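All protein chains but one are shown in place.
Up next is chain A:
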Amino acid sequence: MAIQVSGITKRFGAYKALDAVDLEVRSGELLALLGPSGSGKTTLLRIMAGLESPDSGSLQLNGEEALGLKPRDRQVGFVFQHYALFRHMTVFDNVAFGLNVRPRGQRFGSAEIKRRVTELLELVQLGHFADRYPAQLSGGQRQRVALARALAIEPKVLLLDEPFGALDAKVRKELRRWLRKLHDDIHITSVFVTHDQEEALELADRVVVMSQGRIEQIGSPADVYDHPSSAFVYEFLGQVNRFDCTVENGVAQIGNGALSIATDHAVRGAAIAYVRPHDLGVSPAVGGPGRVSGIHVVGPDARVEIELAGLSLEAEMDRERLTALGIATGDRCAVHIDRARVFAR
């Protein structure tokens, strides 16, 4: 089911959480709403679910106006960051909740409910945990129960609010892969909110980058990473070196000419240049302009901090490359920039 958001505005007092947002969620896709806290992404998700109502704008679910509909009439599955499982119910009763509260005429018999819940618990690989209480499960298990519970009502849309936010790094990664696979299997239109760019880029078909209640960019993960439309998007998606510079004749001068970058963009005068750490090359050079001020090895990667003309830069490379270069803290070095983006100030 497709979702069409048009001109949605929402204020909380004087604070504008959403500012005339337009967005189309395509049927069957997995869409990420990515942004820092306060960017309005969760508010937008809650408006889609009917847990919040906007001040103005319209929301269409499958071509039908949905703002007048109550949450329970929208056929939307919602997964909360902190699971929001019913503490006093077993896993089974949690998943069965949506089926048990249906109006009498539409309610399945208990055998059918049992069959469906068992099937869902198998789907989320928690078949043996039906009789447990939420407090007896780990975070990852609880979130899978929450997912099964949301899927039980056979929603047309699945909305997930920072679904991995409360989990530790390893479980988060596993569950992420698992969710991607689940989505590939059942193809339910899904929107998830996250502030973790890695999560959004890895998981989503399309990424919506939000900032201060507005959408900055919409595109495929590769698209938004390689062709960020604004300085904000560039800065938000991954590590970045940020320089003030002046652009003349297509060349950006950084640090009074200590570094220069060719730009192919129509930018003139005062500007900001961004260089990703892995686009910054380092080579040992006796009497070179830069000085290695620190080296941090993190697993297979190495981060090299460099001081150059009063600027501090960060370069990223794999460990083998670092060993091959043979640089150590305190060495002089030369710096070259493979790729950069320049935005007008």
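The working rule: a contact is a pair of C-beta atoms (placed from the backbone, for glycine too) under 8 Å apart; a residue touches a chain by one contact, two chains touch by 3 or more; residues count from 1.
Note that in this section contacts and distances are computed from a predicted model.
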Looking at UniProt, which of "Sulfate transport system permease protein CysT", "Formyltransferase/hydrolase complex Fhc subunit C", "ABC transmembrane type-1 domain-containing protein" or "Glycolate oxidase" names the chain we cannot see?
"Sulfate transport system permease protein CysT"
Using the touch definition up top, pick the residue from A:23, A:44, A:76 or A:292 that touches the left-out chain.
A:76
Among the options A:153, A:171, A:218 or A:334, the absent chain makes contact with A:153
For chain A, which residues touch the unseen chain?
49-51, 70-72, 76-78, 80, 82, 84-89, 97-98, 101-102, 133-136, 146, 149-150, 152-153
